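What you see is the complex with one protein chain gone and the rest in place.
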Amino acid sequence: MSINSAAFLLFLTVSVIVYYAVPKKARWLILLAASAFFYLSYSPRAALCLLFTAASVYLGALAQGALRKRERERSETPADKKRWQRRRRALLLLVLLLNFSMLAVFKYLSGWIARISEPLLPRPLILLMPLGISFYIFQALGYLIDCYRGRVAPERNFFKFLLFVSYFPQLVQGPINRFEKLHGQLIQGNDFNADNIRNGVWLMLWGMLKKILIADTLVTPVTDVFDNFNECGGAVILLAVVMYCIQLYCDFSGGVDLVRGASGLFGVEMEVNFCRPYFARSIDEFWRRWHMSLGEWMKNYLFYPLALSKPLNRVAKRLRRGGGRSGRLFVPCVSTFIVFVVIGIWQGPGLANIAYGLWNGALMSGAMIMEPAFAKFREKIGRADGSFAMRVFRTLRTFMLVVIGRYFSRASSLSQSFGMMRRTLFSFTAGAHPFVLGAGSWAVVAVSAGVLFTVSLMQERGVKMRERISRAHPAFQALLLILAMALVFGYFTAGFSTAAYVYENI
Amino acid sequence: MDRLEKIMTQLFPGVDFNDGRALIDDGVLTSLDIVMLVGELNDAFSVSITVDDLVPENFNSLSAINELIVRLGG
Partner (left out) sequence: MSSKKWLIMLPLCALAALLLVGAFNVAVDPFGVFGDRIFNWYGYNETNNPRVAKLEWLEKNGDNYDSYVIGSSSAASYNTEELNEYFDASFYNLFVYGCDTGDYRDFAKYLIENHTVKNLVLNLGVNETNTYDAEDDPLKGSMHAKADGKSLPLFYLKYAFLSTRQSLDKLSSKMKDTDLPQRFDVFEPLSGCYDKRVRDVEKIGDAEAYQSEHESDFNYAAPAEQMPYIDKCVSVVSDIKKMCEQNGINLTVICSPVYIGQWRTCDESKMREYKTKLAGVCDYWDFSLTPISYDSRYFYDSTHFRNDVGSMVLARIFENENISCPDRFGRLVTEKDCKSYLDSLYRDPPQPELSDYTTDLPVLLYHHISDETGNDAVISAASFERQMRCLFENGYTAVTISDIEGFVLHGGALPEKPVLITFDDGYLSNYESAFPILQKYGLSGTIFAIGSSVGHTEYKDTDIGIIPHFDYEQAREMEKSGVIEIQSHTYDMHQNADYEKGDTVRINAAPLLDESEKDYAKAFRADAEKYNAEAQRELGHSFSALSFPGGSYTEQTQVEAKKAGFTVTFSIETDRRNTLVRGLKQSLYALCRYNMTNDVSNDRLLEILQNQPT
């Protein structure tokens, strides 16, 4: 069941009705049942991976709790304490390793496994990525590390924990939720609140429209240019990469809006994942507004441990002694670099992804190192930080840097990235291979993107759109709702393919 | 406390730490800033701030940071 389907809408409606129909105490069971149904409808085999993560992390967390208790009760000397801590750490690493290995097998080794199994088995072994595996593994391991750090108490009921891992709205594309924020909402049994339904429905519609009107319309022409970049002029390539930025944002944030809205129907508020990232004025800020839950996760579980790690700080200490800024900047720069390379690797195998990580790491470090120079420059041209022109300039510059990054992240190889850049820079022409988007589709994209931009701008200025709509005239609200739903229903129902003309070449 | 304020002003010129905004929750300081600050604090007060201490509550205001340092024996 795809979340962009009439079947999902029906499934969701039924789940919501049943959720509020049963007694409060049993409501979490409905969520668990719905999640199980949702996941099994995808693939029962993939559910085994999810079960493995849930079980290993569940047990790992319980063990953390138990060891912690013993550590408190039974350590008499600091050496005792250290020993218990070492055990806890070893156990943590074991569970982390198990789960990350599973992720790595699916993410990086599946091609290799298919190749080597081909001569050995009757059919090559093709491992398909289990749905949402990155997201639930990250989410579960975040919880485990929190248990390790003693920040949350382990959940004792396996099924309640299973719900935290398998909660269906988060399974497709995140967000990566934090246990302390999500878990209580899942199991407490939320009261029916009409506001939640209204907000959830609007958010779902908004997300779906972003996805179907903008993202889905752009997929084909963008893919076409990336696949045939050798025939495309530089101008077309640049256009395609910019369109890809728009497509990716609308697809990803639209999908997250959809699932956050769906979750809201049950009264469960999930993490915010996007905060109009293209309005960011620096790369640093961009990353705090793009895929925010991943950023948070990386910050808490990778960046901070790295930044406070002993080896890095020993070097930093030495540098600080020499005075100047290098001592100050060493730790954040190196940690940032590592985090972004990890994010690049996480995106998938291949040098282009690593280059994408390096590009972002370099930008962030560069910005930190160059900041005094930038400040001087701003002073020189007499433009204050907050002036309108400066804000616009910085926003556009940041967007441009993001666009350049997409040459790496979307390309299938590093040579493709560089090839496309070369063409953009040195043969900036229309070329023979155009960006193929019909006039009607252009109109749809332009109008929708215009609406999206306007709404985003209003939100930037602090307007709460859903509140404002709820204050509008009821007739307006009804019309808006009908329009949005008609667009969604019209696009969602029954498959459509223009390519499906049977007689293309009679 | 004065020393702390001096370090902070030096590290983050142009930021007003006493305007009532929560330094973390209101986004005055980013994680990069925190990491830089922690290095400085560890050095200046001879404390050892760990990952476990890196929660917003400990860094939302000057006094919270001060409390953390005191708690860690600085």
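Letters A and B mark the chains as written, and numbering starts fresh at 1 in each.
The working rule: contacts are C-beta pairs under 8 Å (C-beta built on N, C-alpha and C of every residue); 3 or more make two chains touch, one makes a residue touch a chain.
Since the structure is predicted, the reported quantities are computational estimates derived from the model, not experimental observations.
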item: Shown chains that the omitted chain touches within the full complex; value: A
item: Among A:42, A:418 or A:491, residue touching the chain not depicted; value: A:491
item: Interface with the unshown chain - residue positions in chain A; value: 193-195, 197-198, 201, 438, 440, 470, 474, 477-478, 481-486, 488-496, 498, 500-506
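Everything that follows uses one rule, which is that only the chains that are shown with their structure count from here on.
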item: Residues of chain A that touch chain B when the two form their complex; value: 149-151, 284, 288, 299-300, 303-305, 307-308, 313, 316-317, 320, 327-329, 331-332, 335-336, 364, 368
item: Chain A-facing residues of chain B, complex; value: 11, 27, 30-32, 35-36, 38-40, 42-43, 49-52, 54-55
